[in-house]
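Missing here is one protein chain; the remaining ones are kept as they sit in the complex.
Per-chain numbering from 1; labels A, B and C assigned in written order.
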Amino acid sequence: MLFISEDREYLLSAGDRLETDLGILEIPEDVSPGETVETHLGTEFVARKLRGPDLFHHFERTGAPMMPRDIGLVMGHTGIAAGDRVLDAGTGTGVLSAYLARAGATVVTYEQDAAFATVARENMELAGVSDAVDVRVGDITDHLDELSGFDVLTLDTADAPAVVERAPALLRPAGFVAVYSPFVESSHETVTRAREAGLEAIETLETIQREMDFGERGSRPSTAGVGHTGYLTFARNPV
Amino acid sequence: MLFISEDREYLLSAGDRLETDLGILEIPEDVSPGETVETHLGTEFVARKLRGPDLFHHFERTGAPMMPRDIGLVMGHTGIAAGDRVLDAGTGTGVLSAYLARAGATVVTYEQDAAFATVARENMELAGVSDAVDVRVGDITDHLDELSGFDVLTLDTADAPAVVERAPALLRPAGFVAVYSPFVESSHETVTRAREAGLEAIETLETIQREMDFGERGSRPSTAGVGHTGYLTFARNPV
Amino acid sequence: MLFISEDREYLLSAGDRLETDLGILEIPEDVSPGETVETHLGTEFVARKLRGPDLFHHFERTGAPMMPRDIGLVMGHTGIAAGDRVLDAGTGTGVLSAYLARAGATVVTYEQDAAFATVARENMELAGVSDAVDVRVGDITDHLDELSGFDVLTLDTADAPAVVERAPALLRPAGFVAVYSPFVESSHETVTRAREAGLEAIETLETIQREMDFGERGSRPSTAGVGHTGYLTFARNPV
Partner (left out) sequence: MLFISEDREYLLSAGDRLETDLGILEIPEDVSPGETVETHLGTEFVARKLRGPDLFHHFERTGAPMMPRDIGLVMGHTGIAAGDRVLDAGTGTGVLSAYLARAGATVVTYEQDAAFATVARENMELAGVSDAVDVRVGDITDHLDELSGFDVLTLDTADAPAVVERAPALLRPAGFVAVYSPFVESSHETVTRAREAGLEAIETLETIQREMDFGERGSRPSTAGVGHTGYLTFARNPV
């Protein structure tokens, strides 16, 4: 839950204790959204239910997390639903895993860096989805033989093409692959492997998003520009 | 569930009966994904769990439905989660409502056209989310006084600005508004009303999506071009 | 001509005298590209012919000049050619006028601000096109009755729609109008007046330009993003 006072926002779990310059904040085990918690110096913080974009802004980061826009595109193009079993690599900050778990999916996610995995697990705790997200330390390519029966496979790692090659055995019939990559070459390689593996509906999408400015002189796209994040490659297991 | 034979796909519910040129297909009440159902002429159809993009392709349409990409952007920017209460207008084909319900949200959606609402209800049935989506016939602006306590408000109607004006009372603290509009002027009007209503984090986003072509001569964005769908305006209720 | 020494570049005309921290630089009347001129302290500057993009970088500015990309689009979509008579408003820094004159056109350009016009005239001198560009102080809408016989009309002013309305009498048969505006609303107004005036081939184009990054990890569009500059509206006089 988020605890908010004026322009201060803290992402805390029930039972947490935080020392701030406004006093010590102890979160009761039974706090509910809308309730107020006071620091020992008397400053009030309002508890608020988390929403997805809050995770993006408040998670401890171990790298650049995937942006809400790209997470949304993964959700839209694969049709993430409650009950889905998702296989993910690499975890990173864990924003994608948390989003998917919050939409009712259970996620197995691989992270090669043990320290990053620890942070990701704490982030899942904060997001209230630790039961739904299994953060495993290791290289997913070492574990492909043990893995199967997933509805969706989401990859944000350099060796994504090697995993995509094995997608038919990892996924249920008609399950989706979604691969995020900043680069043309690795997206191309992913597409090549997806074709070789017999996947269907293969497409690589590039998304350019701009903000509109509505000012007194008129309406126009922002002069600030929004840069490239990554290509998203989707493919689907045959029936 | 989808029932698939060669290049034929039918979206059917348990108990449905369909006459096809391959024979009559009667769906048992207890069919599960992966099972096979035969027509009376002996053609086999495999049952397959639905995924979001299937809804887009198989729902009966009463207009141009929102595309998976735009639905995904709504989900990503508002952080749709299981347990969310969503207020939506206008229903249309119902693809957005079905996506949100499949991610665990409950949806109250208003459709002015009674015939369209009937089709939307059938679509919810086919998507297996009729319990989660309450399709109401009527103009949402006539019912604003009765409505409150929503986490997210999604609008795809000409009178969206008039609803946005009332968003603070419709939404829980920090709840999100998402408005889809093809046009600059109505997006501008939505932003103006959102500002007047004291909403925060107001932004109008335009999304350009292109497919990449990976061919023998090299990689390039598709020459086909992807056209404009709509502007998405997001805003958030204060805490 | 440009005079260049190490990382220093000065845009100077024959006969100019410039005091720099590297000594006083006096440009002979008969200097040619490739020749070297020494300051009185002995630092050598090489003379170099100007190219269009140099004007953009070296002109004294009285506002944000039109970018080489947008100037190029005007040249491409109107087919600027040597011998063209161009009517322009408002002059501003004068980069567009100088580009057109360098491509062999003669330009009559209106600037409402007398001080800006003076700077623009100096810029034309530096670009070597003062004979081809007639910078006039005034509001073009006060002079429309005196003007006619132009091949191309280029406008970058708030009252462009009022001038476009008069385009049929200003332009030769099949002559082009090109209007630059940052805003949707004024572009819309320009299109409306162009339609009313009976112009043909009316189109408003928006141009998004991005730089590609070719790095060791792969190729991708720049993460920096390139913002909106302006909409370009083109229209053509009937035969």
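Keep this in mind: contacts are C-beta pairs under 8 Å (C-beta built on N, C-alpha and C of every residue); 3 or more make two chains touch, one makes a residue touch a chain.
These numbers come from a predicted model, not from an experiment.
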{"item": "Residue among B:Gly34, B:Pro182, B:Gly198 or B:Pro238 that touches the chain left out of view", "value": "B:Pro182"}
{"item": "Residue among C:Leu12, C:Val37 or C:Leu55 touching the omitted chain", "value": "C:Leu55"}
{"item": "Residue among C:Pro68, C:Pro168 or C:Gly227 that touches the chain left out of view", "value": "C:Pro68"}
{"item": "Touch residues of chain C, complete complex, unshown partner", "value": "2, 4, 33-34, 46, 48-55, 68-82, 99, 102-104, 151, 172-176, 184, 187-188, 191-192, 203-212, 214, 219, 221, 231, 239"}
{"item": "Residues in chain B touching the chain absent from view", "value": "182-186, 206, 208, 210, 217-229, 231"}
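Note that in this section only the chains that are shown with their structure count from here on.
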{"item": "Mean-CA-position distance for chain C and chain A (Å)", "value": "47"}
{"item": "Inter-chain centre distance, chain A versus chain B - centres from mean C-alpha coordinates, in Å", "value": "21"}
{"item": "Touching two or more other chains - residues of chain B", "value": "184, 208"}
